[in-house]
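The structure under discussion is supplied below as structure tokens; questions concerning it will follow.
Of the protein chains in this complex, one is absent; all others appear in place.
== subunit A ==
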Amino acid sequence: MTTAPVPAPGHPPDAFLEVRDLRIHFPTDDGLVRSVDGLSFRLEKGRTLGIVGESGSGKSVTSLGIMGLHTVGQYGRRRARISGEIWLDGKELMSADPDEVRRLRGREMAMIFQDPLSAMHPYFTVGAQIVEAYRVHHDVDKKTARKRAVELLDRVGIPQPDQRADDYPHQFSGGMRQRAMIAMALVNNPELLIADEPTTALDVTVQAQILDLIRDLQQEFGSAVIIITHDLGVVAELADDILVMYGGRCVERGPAEQVFHRPQHPYTWGLLGSMPRIDREQTERLIPVKGSPPSLIDMPPGCAFSPRCPYADVPAGGITRTERPELALVPGTDGHHSACHMTHEERARIWTEEIAPKL
């Protein structure tokens, strides 16, 4: 993610993945759910982008949107309304033929899902599911594909991969299942790997192993990785860049170092304040972000975070409640953007005087 000017719509970017003004809306009986509402970011190969936000902030919807999974299999439902551009390796996916996108799925872009038990078919062996993923995109016989599957299972650290390939998902432990899921995602050497909360369903000791594995594999394969999580610890571990989502929009993005050490948005402050830390006094309490996420059907006017923001009245004239802040470059930084009505000076003062000492 860099500050390079966004090319005009319709022109291919120089980045490996570029998402431009992505909007994913779902018509429901209660109204239009604006799950993702004007999201733009870019990602180079070999880099990791962490997308952070609360439940319902549009993280997973974004990742499924990139994979094109909002447009297939929507039998008889009211279809999602999607607009914007998704450029992957010089190809625009939104206007591409659905079958062309299907051929990219699993091969050029692959996904690791949150809960590996429900994300694998209970009636097929782990090996068979990986073989299937390989044979969709490679015209090889079953034996070759199986060799490849066993090789991948071995690579992700499953002992006795040749035998375990014949086991069913329910015969694997949680951590092993997630490894198998990763093997399945990597079997075609995808250039873009999306991990949607890959460690949420695992216990803590296994979490670290899986994160290490994802990092190692990324270095080995040189792919671009998007890691979606609500856990800032995971992001701190892996991400080069961070994108903070709130109410279907990006409120802050930039290099991980800067977002962690000089966050520029009150919501990011809130996230950092609610993160447990081992080096903090136990007597101090975590500071939760007050209130609840906004309704995606009926967004607050102005800044979506304003109803929960302790600093909503800092900018004069109630502008936070009438006008939506645009994502703007933080002065003097390389690609650190924030969408907040407060001036840079105000934010810098609040961060150093009020927020940072409490963290």
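FYI, contacts are C-beta pairs under 8 Å (C-beta built on N, C-alpha and C of every residue); 3 or more make two chains touch, one makes a residue touch a chain; residues count from 1.
Assume contacts and distances are computed from a predicted model.
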item: Protein name as given in UniProt for the chain not displayed, "ABC transporter permease", "Response regulator", "NADH-quinone oxidoreductase subunit J" or "histidine kinase"; value: "ABC transporter permease"
item: Per the touch definition above, residue among A:94, A:136 or A:287 touching the missing chain; value: A:136
item: Candidate in contact with the missing chain, chosen from A:110, A:210 or A:259; value: A:110
item: For subunit A, residues in touch with the removed chain; value: 64, 67, 69, 72-73, 75-77, 102-107, 110-111, 113, 115, 118-125, 132-133, 136-137, 168, 170, 184
